[in-house]
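Working notes for the structure below.
Yeah, one chain of the complex is gone here, protein chain that is, but the others are all in their spots.
Entry: chain A
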Amino acid sequence: MRVRVEQTALPGIGVRHDLVTESGRRLGVVSHRNGRRDLVLYDPDDPDACQADIPLTDDEAEALADILGASLMLGQLSGLREQAAGLLTEQIAITAGSPYVNRKLGDTKARTRTSASIVAVLREGEVIVSPLPSFRFAAGDVVVVVGTRRGLDGVSAILADSDPDG
């Protein structure tokens, strides 16, 4: 569901964005012309008045946005899973014995053969999102695959040493 964010100009000061949460609380952000911004929480008894007015530095605002944004993305992912029944995510490790160590992602032809997609690769604590077909696997990589149960099992089999085409 879309959230309605109201924008109000504050002549001489800047602009205010505010919204009412599902729980009935109103909150907003006052963005000053000089770059300062305040997080404001409205009084439940007097919805016109601010109960709290919290000035945020650039770094604080960015950190807060990251936290809220990241949790939002996770929420959307889990929502996606529920919506598309039967669509699963799995992490599959590339062992040293895999035929694809040091070979390109494109060589697996995983999507054509199983209709499951490799959406990310985890390597040494880093996340490589949407790897291209030219991406080269290394032993110890963990690939993130999205697909049906059958598709995921197929990708598992391809990446393990039992791939007939490998």
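In this section, a residue touches a chain if its C-beta (ideal position, glycine included) is under 8 Å from a C-beta of that chain, and two chains touch if they have at least 3 such contacts; residues count from 1.
Everything that follows uses one rule, which is that contacts and distances are computed from a predicted model.
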Point to revise | The complex's invisible chain, by UniProt name, from "Phosphonate transport system permease protein", "Molybdopterin oxidoreductase", "CPA2 family monovalent cation:H+ antiporter-2" or "Acetyl-CoA acetyltransferase" | key: "CPA2 family monovalent cation:H+ antiporter-2"
**Study point:** Sole residue of A:Leu10, A:Ala65, A:Val127 or A:Val142 that reaches the chain not shown, by the stated touch rule
**Key:** A:Leu10
Review point. Which one, A:Thr21, A:Asn34 or A:Ser134, makes contact with the chain that was left out?
Key: A:Asn34
Review point. If you put the missing chain back, which residues of chain A would it touch?
Key: 8-13, 16, 18, 28, 30, 33-34, 38, 40, 42, 46-50, 52-53
